[in-house]
Structure formats: C-alpha cells, structure tokens
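One structure follows; several queries about it will come next.
Omission of a single protein chain aside, the complex is shown with its protein chains in their original locations.
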Amino acid sequence: METAEALPTTDATVHGYTSNKAAYLRRLKRIEGQVRGIARMVDDDKYCIDILTQVSAVTKALHAVSLGLLEEHIGHCVVGAANEPDPALRAEGIDAKVKEASDAIGRLLR
Amino acid sequence: METAEALPTTDATVHGYTSNKAAYLRRLKRIEGQVRGIARMVDDDKYCIDILTQVSAVTKALHAVSLGLLEEHIGHCVVGAANEPDPALRAEGIDAKVKEASDAIGRLLR
Amino acid sequence: METAEALPTTDATVHGYTSNKAAYLRRLKRIEGQVRGIARMVDDDKYCIDILTQVSAVTKALHAVSLGLLEEHIGHCVVGAANEPDPALRAEGIDAKVKEASDAIGRLLR
Partner (left out) sequence: METAEALPTTDATVHGYTSNKAAYLRRLKRIEGQVRGIARMVDDDKYCIDILTQVSAVTKALHAVSLGLLEEHIGHCVVGAANEPDPALRAEGIDAKVKEASDAIGRLLR
C-alpha cells in the first residue's frame, strides 16, 4: 500500500478503527476484488441475475464495514466526548458526535 | 480488459445489458476506484465519519448499477419470455423470469 | 371494511394482486396492529432498543408487501404490455411498465 508510511504519530490522530486497521484494509481489498469480478462478469456477458447476486454481496460487505466503523465511532468518538471534564464543552461535544453518528446512519438507510 | 475476446457470438448470449456494456464497465471501474479510495482513507487514518460518507456513496452507486440491471432483466428477459409462442412454455418462462427478478429485488432490500 | 362494495366489475380494473387481495388486507391489518403496538411501547416507556426491534420488524413486513406487489406488477402489467398485438403500442407499453417497476424499486432502495 503506497501510504503505509503515513502512520499516526500522535494520540490526536488515533481513531477508533485504528486498532483494526489491518482488518479493514483486508476487507476493502476483498471488496475491491469483488467489484473487479463483477466487471469481469459484465464483460463476459454473464446472466444479469447472477451479476445482481454479486452486487448484493458487495453491498452487504460494505454494510458490514459501515456497521463496524459506526460501532467504533459510537464507542470512541461519542464516549470520548462524554469523558470531556468541562461540562459545557462535554455537552456540546456529545451533541456534535451523536449528530454525526445519526446523520451517517441516515445516509446508510437512504 | 483480459476477456474482451469473449464476445457473444449468438443471439442466445446477448443479454439486456449488452448494449450498455461499456457504460456498465465504466461505472464499475469508477466504483472500484472509490473502494480503493476508501482503503486509502483508512490507511491515512481519516475521520471515521468521512469514511462512512464515502462508503454510503459506493453503496448508492452499486444500487444504481443493480437498478439498471434489473430494469434490463425485466425489459428483456421477462418480456422475452412473454414473447414465447408456445403458451405452456410461455407461462412457465414468465413465471421463472418474474420469480428471478423478485428474488433479486428481495436480496437488494435485505 | 367500508369500501367492500367497490369490487372491480370489468377486466380493466383487475390488477395482478386482486386474486390475493384478502391476503394483502390481512397482512396490512397485522402491520397496522404492529404499528399500534409500537405506539403502546412508546407510551409505556419501553426500552428504546426493544422499540427499534419492533420498528425493524414492521419495515421488514412492509418490504415483503412491496416485493409481492412488485412481483405481480412485473408478472401482470409488464407481461400484459408484452402481449399487446400492435407492435408500436407494445414497445411503448413495455417501456412504460418497465420504467414504472424500476422507479418503484428505486424508491424502495432509497
């Protein structure tokens, strides 16, 4: 991977998913391969329904990635905001992080 | 593309999407690039919500591909079955093609 | 039901789902009851996650209704258009019905 050297050097850039980074990269690599496989099926004039089945499988795999990222956003970013000691900053931070999560879920549902 | 020589040689293998094949291949190529971009964002420790936004965009692009394929399945495979002259074969063919479409839509909704 | 007398009197008003009308009405009655049950849970201050589980169940039941209606649209309306004897009218009718199906699937996916 060409950007492997851009490792986070400070806590500020460590996100929830960082500890599972390798697993996410593996899953996305596999999804990329699945998309390439679908293109090959189109190129080979495979039956449309068989292509649709593969497209559904990729959509499902992407949903699983989304769900993982959301779970880590909630567990890290929202909970992180809840641990802010200043009460005013805390309330504001929680609201912002919860709103982000909710907007992201809304985009997934649409 | 390595399989470009595998062109359909008889009508039997010409599917509904064949006339739009180049357009489908372009869209899938773009989706493949988007997935690679998401992997790069993970690798660069980008903010999880920004990654989620990209994942939603890919899911939406895949839905558009599915919808196009479904439309062509209905317009070609179902309608093709409806044009079968033998009434018994026709009824059977229609049932099979409609069932395939409905199952594919069900998989997309799940 | 107050509209029970409005039975279709000519073939023109008989849709694909008409033969399963009673089954659709039963399913919708059950879904209506499920929605009422969710309101009762909210009113009783039940745990939000338990309410969400019920909302997902209703969404799934509605998807099943949609899928049934779509299957009948494709099997009756699209196939009906394909049986039109005048070729020009036939092509136009098929295009219109397929477009309707595809738009409806698009709305379900969003």
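Each chain carries a letter (A, B and C) given by its place in the written order, and its residues are counted from 1.
The rule is simple: a contact is a pair of C-beta atoms (placed from the backbone, for glycine too) under 8 Å apart; a residue touches a chain by one contact, two chains touch by 3 or more.
Predicted model only: the values in this text are computed from it and were never measured.
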Quiz item: For the chain omitted from this view, which of the shown chains does it touch?
Solution: A, C
Exercise. Considering the whole complex rather than only what is displayed, give the residues of chain C touching the chain that is not shown.
Key: 1, 3-4, 6-8, 13-18, 21, 24-25, 28-29, 31-32, 35-36, 38-40, 42-45, 47-49, 51-53, 55-56, 58-60, 62-63, 65-66, 69-70, 72-73, 77, 100-101, 104, 107-108, 110
Quiz prompt | Contact set of chain A toward the excluded chain (per top definition) | solution = 63, 66-67, 70-71, 74-75, 78-79, 82-83, 94-95, 98-99, 101-102, 105-106, 108-109
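The rule is short, and it goes like this: only the chains that are shown with their structure count from here on.
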Quiz item: Should the pattern of chain-chain touching be classed as line, ring, star, complete or other?
Solution: line
Exercise. Let me have the rounded angstrom distance from the C-alpha centre of chain A over to the C-alpha centre of chain C, please.
Key: 33
Exercise. Round to the nearest whole Å and give the separation of the Cα centres of chain B and chain C.
Key: 24
Quiz item: What parts of chain B, by residue number, touch at least two of the other chains?
Solution: 63, 66, 70, 101, 108
